[in-house]
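The structure follows.
With one protein chain removed, the remaining protein chains of the complex are shown where they sit.
So that you can tell them apart, the chains are marked A and B in the order they are listed, and the count of residues begins at 1 in each.
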Amino acid sequence: MGVTKALGLRAQGLKGSSVLLMIFVYLILPYSAMADEYVSTDINYYKFDGLTVIKPMITLNKDLSLNTSILLRATLDNVEAQTTTVDAVSGATKTTTSTSNTKDEDNRKNLTFGVTHAISLYKIDVGYDYSREKDYTSQTPSIQLSRDLFERNTTLAIGYSHNFDNVLGKYMSKAQDKGSNNYSISLTQFISPITVAQIGYTYSHATGYLGTGNRKVALSGGGESDEYLPDSRKREAIGVRLAQYITPINSAVHLIYRWYRDDWWIKSNTYGIQYYQYIGDNTYMRLEYRYYEQEKAFFYKDSYAGSEQFITSSNLYSQLSSHLYGVKLVHYLRSPNISTEVKYERYRQSTGLDGDIFMFGVKYHF
Amino acid sequence: MKLVRLLMLIIIAAMLVGCAATSPWQREHLSKPVMQFDHNKEEAIAREHMLGTLEGSAGGFGVGGGGCGCN
Partner (left out) sequence: MKLRLFLILILLLIPATAFSISIGETAPDFVLKDMEGKEVLLKDYKGKVVFINFWATWCSPCKKEFPELNKFYETYKDNDLVVLAVNSDLKKGSVEDFLTKYPAKMTVLLDPGAKIVGSYGPRAMPTSYIIDRKGVVRFIHFGFDEKNDPIKWVKEVKELLKEEK
């Protein structure tokens, strides 16, 4: 679908499924390099206006055999919100209307299971993701196929996943389903011994109940309404990344750009830059800046009369821009084989939302 | 969108011009953590999730590849 359209092939009657099949067949040729084996624990702490999220995460990535590895990951979002309108950061449900001043708490539990199998030059990843909170359940099976080409200078990957979601927000009388088909394709290329680039394309089509069921909208004439969003959303994005090693000073620079649009008329651009600097052989620091800007959805208004077909109070669909900047420090111990990292970031959005993000992680490499 | 598609094709073609640009023994720097996209996958997942709930966009990147010319 989006793949053929993006490549201008639809006019030739070449269906998306045919192109994906061709790429799939090409990918099925004889490679084996199992992933880095580790067990890690990461704790993220988000402090936004009136919203605090503590997010511990535990991951195990281990080889079962020469060609097979498994991944197990458990995440728990502990969310506490004092005020309103922001159901952000965790995705776990937040508050109600702007007049509410209640304390709201929720936990979002997430489990991920994955198996990777490698044969010669190709690798297949099969995964399953399960998330649950008091008003939202999501199950996502996924599959990804990748192949190394040209003496492993190039990696081509295609992926597919489907979300089976169920929503029952506090303002909903009964649960509703939401489904999404998600496709991705990416190409990673070594350009020189010190340069690597990646380009990726993703397409998704979500249908069903696309709201949270936890938002009301204040009307211009007084009173409030439930939120009504379209029941279909098609999204596509192209991302480009470049990493350049700077040999004389033992550092690296990453440049990131993402172009996005969907059929709700939201268009966005994301620009990012990361600077890595080694301090000695076992420690490096990362400085990062990210700028994001988006246009509003076709149905977004600052004020609604109540007669509109689609109506929302979420800033997610408004015109906005944001800045994210921060610093991270990573240190590798020799013995035992452990790495630790600590990060601080600041997020500021033009809507007035801003907050701090802290992360601490420890990883034991087998 | 036509322009974006064309740019995408040009970028892909440019990337593939140096198809075998590095030999397996030349990938010491490329194998370093600072040269990996999303070296810490857990951090990348947490960040994508956070930003997906703060902003109206998502997606764009697929799997990271390469790393070294090993095995």
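Keep this in mind: a contact is a pair of C-beta atoms (placed from the backbone, for glycine too) under 8 Å apart; a residue touches a chain by one contact, two chains touch by 3 or more.
As the structure is a computational prediction, the values presented were derived from the model and not from experiment.
Residue in contact with the omitted chain (choice from A:D49, A:E80 or A:E151): A:E151. Interface residues of chain A facing the missing partner chain: 7-9, 11-12, 14, 26, 32-33, 36, 66, 149-153, 156, 281, 334-335. As for the chain not pictured, it touches chain B at residues 9, 12-13, 16, 19-20, 23-28, 31-32, 68-71.
FYI, only the chains that are shown with their structure count from here on.
Note on chain placement: the centre of chain A and the centre of chain B lie 14 Å apart, centres being C-alpha means.
Chain contact summary for the complex, chain B toward chain A: residues 2, 4-5, 8-9, 11-12, 15-16, 18-24, 26-30, 32-37, 40-43, 45-46, 49-71. Of all the residues in chain A, the ones that touch chain B in their complex are 6-8, 32-33, 40, 42, 44, 46, 55, 57, 59, 73, 75, 87-91, 125, 144, 146, 148-159, 182, 184-194, 196-204, 235-241, 243, 245, 247, 251-252, 254, 258-260, 262, 264, 266, 268, 270, 276, 278, 284, 286, 292, 294, 297, 316-317, 320, 322, 324, 330, 341, 343, 347, 349, 353, 357, 359, 361.
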